[in-house]
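Beneath this line is the structure, given in structure tokens, with notes to follow.
Of the protein chains in this complex, all but one are displayed in their positions.
Letters A, B and C name the chains as they come in the text, with residue numbers starting at 1 for each one.
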Amino acid sequence: MPAETIRLLISCTDTRGIIAAVSAFIAQHAGNIVELDQHTDDSTGWFFMRVEVEAEGFGLSRLSFGPAWSPLAARFSMDWSVRWGGDLRRVVILASREGHCLHDLLFRWKAGELACEIPLVLSNHEDLRPIAESAGVPFRCVTGPDKSEQEQTLLRLIRESRAELIVLARYMQVLSPAFVAAYPNGIINIHHSFLPAFAGPRPYHQAFERGVKLIGATSHYVTESLDQGPIIAQQTAPVGHRDNVQSLIRKGRDLERVVLARSVRLHLNDQTIVACNRTIVFD
Amino acid sequence: MPAETIRLLISCTDTRGIIAAVSAFIAQHAGNIVELDQHTDDSTGWFFMRVEVEAEGFGLSRLSFGPAWSPLAARFSMDWSVRWGGDLRRVVILASREGHCLHDLLFRWKAGELACEIPLVLSNHEDLRPIAESAGVPFRCVTGPDKSEQEQTLLRLIRESRAELIVLARYMQVLSPAFVAAYPNGIINIHHSFLPAFAGPRPYHQAFERGVKLIGATSHYVTESLDQGPIIAQQTAPVGHRDNVQSLIRKGRDLERVVLARSVRLHLNDQTIVACNRTIVFD
Amino acid sequence: MPAETIRLLISCTDTRGIIAAVSAFIAQHAGNIVELDQHTDDSTGWFFMRVEVEAEGFGLSRLSFGPAWSPLAARFSMDWSVRWGGDLRRVVILASREGHCLHDLLFRWKAGELACEIPLVLSNHEDLRPIAESAGVPFRCVTGPDKSEQEQTLLRLIRESRAELIVLARYMQVLSPAFVAAYPNGIINIHHSFLPAFAGPRPYHQAFERGVKLIGATSHYVTESLDQGPIIAQQTAPVGHRDNVQSLIRKGRDLERVVLARSVRLHLNDQTIVACNRTIVFD
Partner (left out) sequence: MPAETIRLLISCTDTRGIIAAVSAFIAQHAGNIVELDQHTDDSTGWFFMRVEVEAEGFGLSRLSFGPAWSPLAARFSMDWSVRWGGDLRRVVILASREGHCLHDLLFRWKAGELACEIPLVLSNHEDLRPIAESAGVPFRCVTGPDKSEQEQTLLRLIRESRAELIVLARYMQVLSPAFVAAYPNGIINIHHSFLPAFAGPRPYHQAFERGVKLIGATSHYVTESLDQGPIIAQQTAPVGHRDNVQSLIRKGRDLERVVLARSVRLHLNDQTIVACNRTIVFD
């Protein structure tokens, strides 16, 4: 059982002394750094850092951290966030009819791989109700002829569940810009191709048509531009001439599961920072 | 030292009895099949077969094979080809300024991995002359302000070298449709991305811009449509936020070498059949 | 929905004319070969073949096949088997306390990836009962102080279930030689290392101790010699210095699931032949 840690994520313009200032601040409050990962981007001159501090013995609380930290953050004009590892995020999963990603996420969650609470599964079909309910998670099917009304219902349910993260586990509806804007860098999608190849619908059919020798899966934060958001994780697997669309779909499911689960886990462990439509992944 | 074999490649509309007829024909001529690989494409009803027969003891010669085989081929309206493994193809390599693929191919050739002769290396720059010449292969640099004239010179040199296969080992000029038409399924190119992603120029720059988490390389037969030909092999490798364009280029070189060498080898071993803009690879 | 096929597996000493004789036999009975894969092993002179024939229109039935085929099989002293694809095998899964492989197999089975029936899950612990039962599969926990008696009960239950294949999905008990002998090439195990490295207990602990940079999983047919049986599939994944035993276990679960499922699928599709402690895999 690993000890609880506090995760601090920082991005700002690079300059001398940031690490010294941050680590002095932590030392000054009796913090023990157990993991520090830092990266400066050559092309933009942007500085990124993730620091993990032992919660036990640290001299600041959730309440006192902000006031103590603010002057330093202001000095370097930081974008920053802090989270006590034990404060589990609430995650809502949206899915349509394909159950493999949902099933996989729920199993990993039960096995302790995903540090979160999952108060709700939402869908536009009834098919996956048994998967959610057998894991003890409430399931709501939201349909209706009016897309905008349907989305309003989804948003309301998500808000009521106090979710901080939305996972699209093969949810086959396009979300409106307004929906996406409500959760910046807070919606993770799995796309069943190695983006930017085969964006849009039916990627396995497109892959088959093109005769590629590998298929892929891509997880990304959702932005207004369909399949264009910052990529979190990608993986490919070899295929051959014996594969037809059905076997591509079958083989792809294994990729989708692993890639989506990895992304959700990275997000929940505060290992991602989004900047300039790319995702810094500290793993 | 493996014994010499005869490789027979067949494609035709699927129907009952093709394998029986072919294998009976081979048995009738005292042939021993050492490898038979067959595939029927569900979606097109097309039949593909590769048969490898021990040369020793086989009752037909290069001269007598055609007349003996023709009736059977006609009966099934086959596209077919036959080749005695010992009849080495002549291969001309074209490259520009990046030497890693040329260098790799020449080393593999010397090490006995590629069953061919390499009578000539062509380039539009002088840079790679030492690589070719230190491997004992003549090098010709063909430049000039008139692209069409330059291509005519290339074509003439290739014809004079009696090449059956042209390998574009990072040759950065686009070949004209007329050039391509002169060598149908006889030109192999390496493109430095996982096609169809990042077709066209500067794929590593495109990949960096998009923030992908893997890079790739694709080898394909060259057709009139740039980067659209039938794919022979593809491979990807993981990258991360610490990579810049330079490190993508460096990491990509390892993929390009392996993918191109694999394709050339498959072609030389008569393990590929092109049909409907895809490549059947019997390996 | 692919059409039903008949799968014929053959191994015998290589000689001229086997393929001709087999394909003539099939053609003579109006069979259409949809897939033929053949391999001759250089080092042993052994011949292996898998033939898949469309069931529709084939002139032999389950009953008439044997008598018609026997003379040809005798002529080449073949080891052979035939199976109509629609005749689903009955598979019993054994597991202990780790549920990921069981869970995964049952999900794939429900999703139609595994062509079999699963009449029973057996375990030496109660932990996984909910996983089996929520998939609608009976679960029996067999424990007791006397190992031999416990095994007798297992064997009896497996026989009563008329299982043809036993899958050890992280079953942590060693089976006796007598048990193994009752199901030759009929028991598939998943071992959580890239065998032959880290055979025996606690492979992830061994891997951590050795400081390897990749972990693996291996599925194999069970023989009398622990972790020594013919390997069906293997896969590895990169790890690093940030991994501890717990994260190796977590990452390894993804490999174990995929490798075991692949092996079970290959077996169920009659794509494996065991010879000389190695597995020929026609895929």
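What we mean here is this: contacts are C-beta pairs under 8 Å (C-beta built on N, C-alpha and C of every residue); 3 or more make two chains touch, one makes a residue touch a chain.
Just so you know, these numbers come straight off a predicted model, no measurement behind them.
Only one of C:Gly17, C:Gly99 or C:Pro230 touches the absent chain when the whole complex is considered: C:Pro230. Touch with the chain omitted from the figure is made, among C:Met78, C:Leu154 or C:Leu195, by C:Leu195. Where chain C meets the chain that is not shown, the touching residues are 39, 41-43, 48, 194-198, 210-214, 216, 218, 230-236, 240-242, 244, 277-281. Chain B residues in contact with the hidden partner, per the touch definition given at the top, are 2, 99-100, 103, 107, 111, 113, 134, 242, 246, 250, 254, 258, 283. In the full complex, chain A contacts the hidden chain through residues 2, 14-21, 23-24, 26-27, 30-40, 42.
The rule we apply is simple: only the chains that are shown with their structure count from here on.
The two chains most heavily joined by C-beta contacts are A-B. When the CA atoms of chain B are superposed on chain C, the rotation angle comes to 180 degrees, reported as a multiple of 5.
The most distant chain from chain A, with centres taken as the mean of CA atoms, is B. Here the spacing of chain A and chain C, counted between their Cα centres, is 36 Å.
With touch defined as above, residues shared between interfaces to two or more other chains in chain B number as follows: 39, 42.
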